[in-house]
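Below is a structure I'd like to ask you about.
The complex appears here without one of its protein chains, the remainder shown in place.
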Amino acid sequence: MSTHASTAQPSYLVDTGARKGLMAWLTTTDHKRIGLLYLYSMITFFFVGVGIGFVMRLVQLTTFQKLISAQTYNALFTVHGVIMIFLFVVPGLPAIFGNFFLPILIGAKDVSFPRLNLASWYFFVAGAILAVLSLFTGGGAPDTGWTFYAPFSLKTGTNVSLAVFAAFVLGFSSMLTGINFITTIHRLRAPGMKWFRMPLMCWALYSTAWIQLLATPIVAITLVLVILERFFGIGIFDPSKGGDPLLYQHLFWIYSHPAVYIMILPAMGAISEILPTFAKRPIFGYKAIAFSSMSIAAVGSLVWAHHMFTSGMSATANMVFSLLTMIVAVPSAIKVFNWVSTLYKGSIDFQPPLLFTLTFIFLFCIGGLTGVMQGALALNVHIHDTYFIVGHFHYVMFGGTGMALFAALLYWFPKMWGKMYSKKAIYASWFPMFIGFNMLYFGMMILGMMGMPRRYYVHLPQFHTMHVVATVGSWLLILGLVMFFGTLLYAIFKGEKAEDNPWGGVTLEWTIPSPPPLENFEEIPTITHGPYHFEQQEAK
Amino acid sequence: MTGHVHRDDFGSRLGMWLFLVTEMVLFGGLFIGYSYMRYRYPAEFHHGGGELNATLGIINTLVLLTSSLTVVLAIVAIQRAEKKRAMAFLGTTLALGLTFLVIKGFEWGAKFHHGIYPNSHHLATMPPGEQVFFGLYFTMTGLHGVHVIVGLGLLSVMLWWVATDRVRQDRYVHLENSGLYWHLVDVIWIFLLPLFYLAA
Amino acid sequence: MSEHAEHSAEHAEHPGYGTFIKIWLILVVLTGCLVGVSHLGQTAAVWGLLTLTPLKAGLVFYYFMHLKYEGPLFKVVVLVTLGTLLIFFALLFSDVAFR
Partner (left out) sequence: MDWMNQAAVSAQKSDAVFFYVFGLSVVFLIGITALMIYFVVRYNKKRHPKAEQIDGHVGLEIVWTLIPLVLFLSIFYYGWTNYDYMSQAPRDAMAVKVTARQWSWSFEYPNGKQSRVLFAPMGKPMKMEVRSADVVHGFFVPSFRIKIDAVPSRTNTTWFQATKVGSYDIECTVICGVDHSLMLSKVIVVPEEEFKAWYFGGEDAPEPGKSFRAAEAHPDLKDMPQGLAVLTAKGCLACHSVDGKPKVGPTLKALYGREEQILMAGTMKVVQVDDAYLRRSITNPTDQVVRGYPNAMPKTQLTEQELNEVVRYIKSLN
């Protein structure tokens, strides 16, 4: 607590090496700079994805319109899905905040393999460029949906091969990050930083990294098979050659279900960091949260076929996977209850990060509860592949991971850039965002219950009213988004200088200057107690 | 690999093992596909296996097993600072690896010659299950072949590093890691042998 | 994955040439057995596959890949991986085998 900005070391934002400017950034091995590289490149792609989402909503504004063709619409939701999943939510929190804060939170100077870390970023960029290229080359943007279901993905004339290869490269980047984090957590914890003294963000990143290792290769090989199938016709997924489309679906979801936990676990980790800081008390049930992260990682790998209940799987499989799906919801429930209890008898300092944290809990609960509905067999049959699903996953991915990302950004912003944003402007952006969000995505869920299938270019008249509501919601949402990012952008350049510890946090990142110096710590700290130890601060 | 952190051989090996985990799962995915298909088409897989040249498969198994041995012996040699010997062992490994590829090439060549290759007319006349069998055969042995090539590349670098003393008695984790990779490639082949060549 | 094991795992005594050559011999013999068994008919072949192949792979892991000489962490890593794959198999067959 006492080692304040007296250091002679300059901030990591200042170039100290031989190279200057852009080159210094592109060749950096500093985990903090790599975190920012990810952030900037991701936001770029993210806005492309948001823009596409906006256009899709415009399409649904009329029952039939001539602005874009059906083929273009199919390409739009595919590209929207691919960008949002593979370029944004899957790598999102680990790559940005994991890179930036994992070493700091465990008291290390960097990750175990800094150069590999930079390589991961280059893989990410390469994958992203390939994904963009696939839009303009070959037969044009893929039109299969982000799930690339065979045999349609084998037959369509669009450039599925390149898009799928892009996803493969991105998967590689994700695995390398996972390897790095696991090794870092095993090897580089500061003296005294026992496993159960790690901040919960580290537990979340650790379990995420394990899913990345154990699930990503499956999708890698699946996508390789799709490419081989398209170029050489090896026939494993192609029913006309004896192959089986259901095998494709199994392999795809063996990865892609765990991937949704890759998205949410780090978000939950960030939430578990933020809550204690603003409640000024330790998190409720530290071990329960840590273990539930690990058990989500474990059980989450076993429920993939709940995406296939109507595919004609065996009845036994339907039963088994429905049962397992219910079980995987338990650890999430545990977390929610522990988070809420953390507010109990705290001394709550209401600040923007806390507002977004509570919003996260609310929206994630809706997303999670609708997930449970989908897991119930009799109901899934009705809502599978309708807008209900679209509503569900926007609630968990955007209301969950996205809101957590916002909260984390607000929480760590002063540390990362050493500047403070206007809190009023952030509060103001929250209202349109929250109202718009619920109009948009709750509207979608109602549509789904009414029987509106997803990936529909045109809709039947009975769905029109709700589609209009949803589209208007999307405008509000985007308004809020622009205000939000405008405020932060302004703060990066013109914001007031931030203190080293603006929120009164007690984890290690708040003991070093804002922004942190190159090697984080002047000397590696020795840890003597758990992560959320507020007594000491009160004593002062 | 570490810039400002002190050297951590254990960490490097851990990293390598974690990478191998991803490789195991990568091939695991294919093995899952294989068993799924074999369950669907037991007779066709049996028959397809009969058309492969088991002798070549067995020879290749012995070749790879031996090359695995020489890699591990090279590590022992390095630990004992026997540089020449280490280089000889590594050289043998490279030679055996190449032998493997050559034999593999002959085997594939023979299949191609008989009109059995993906998308061929001859294949299209076979029952669906056999088409799948050969699809898997070419994919899995092909992907394995790619790994052999990568492994050979790694080991060649190691040979060079041993020669230039970048790998030496007190600093050989890179050789260990390359060796781990090579062994994994061997293990995968150990599974491929019975699944394809001895399936009949 | 305990703290101590992890840090004290730097191998103390390195095994010599002999150990590995012995293992190699066993592997060659096992390969011979596998080939022999596969001629005894379908069931024998499958059983051979299911027992001998993992045994061979295990030997390579344990000796050639030095798993025997590493701390528990590496063993756990490998076991977790194999366990995961095994569960993937089992669950997949809840579909395939009951269709």
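Residue numbering begins at 1 within each chain, and the chains themselves are lettered A, B and C in the order written.
Keep in mind that, in the parts below, a contact is a pair of C-beta atoms (placed from the backbone, for glycine too) under 8 Å apart; a residue touches a chain by one contact, two chains touch by 3 or more.
Owing to the predicted nature of the structure, the values given are computational and were not obtained by experimental measurement.
Engineer: Need the list of shown chains touched by the one chain that isn't shown.
Structural biologist: A
Engineer: Of the residues listed, A:L67, A:M319 or A:L489, which one is in contact with the missing chain?
Structural biologist: Only one of A:L67, A:M319 or A:L489 touches the chain omitted from view, namely A:M319.
Engineer: Using the touch definition up top, pick the residue from A:F356, A:F484 or A:F534 that touches the left-out chain.
Structural biologist: Final answer for the missing-chain contact: A:F534.
Engineer: In the full complex, which of A:T27, A:T44 or A:Q71 touches the chain missing from this view?
Structural biologist: Considering the complete complex, A:Q71 is the one touching the chain left out.
Engineer: In the complete complex, which positions of chain A touch the hidden chain?
Structural biologist: On the chain A side, contact with the omitted chain comes from 63-64, 66, 70-71, 74, 143-145, 149, 151-152, 155-156, 239-240, 244-246, 279-282, 284-288, 310-312, 315, 318-319, 322-323, 325-327, 329-330, 333-334, 336-338, 340-341, 343-350, 354, 358, 361-362, 365-366, 369-370, 372-373, 375-382, 384-386, 446, 449-451, 453-462, 534-535, 538.
Here, only the chains that are shown with their structure count from here on.
Engineer: State the pair with the higher C-beta contact count; candidates are A-C and B-C.
Structural biologist: Per the contact counts, B-C leads.
Engineer: Report the inter-centroid distance (CA atoms only) between chain B and chain C in whole Å.
Structural biologist: Distance between chain centres: 16 Å.
Engineer: Two-or-more-chain contact residues of chain A, please, as numbers and ranges.
Structural biologist: 186, 214, 218, 250, 254
Engineer: Among the residues of chain B, which are close enough to touch at least two other chains?
Structural biologist: Only 10, 14, 18, 21, 25, 28, 32, 36, 40 qualify.
Engineer: In their complex, what parts of chain A are in touch with chain C?
Structural biologist: 186, 194-195, 210, 214, 218, 246, 250, 254, 301-302, 304-305, 313-317, 320-321
Engineer: In the complex of these two chains, what residues of chain C are touching chain A?
Structural biologist: Interface residues on the chain C side: 1, 3, 6, 73, 80-81, 84, 87-88, 91-92, 94-99.
Engineer: Report the residues of chain A in contact with chain B in the complex, numbered from low to high.
Structural biologist: These residues of chain A touch chain B: 29, 108-110, 112-116, 175, 178-180, 182-183, 186-188, 213-218, 220-222, 224-225, 228, 232-236, 241-244, 247, 250-251, 254, 519.
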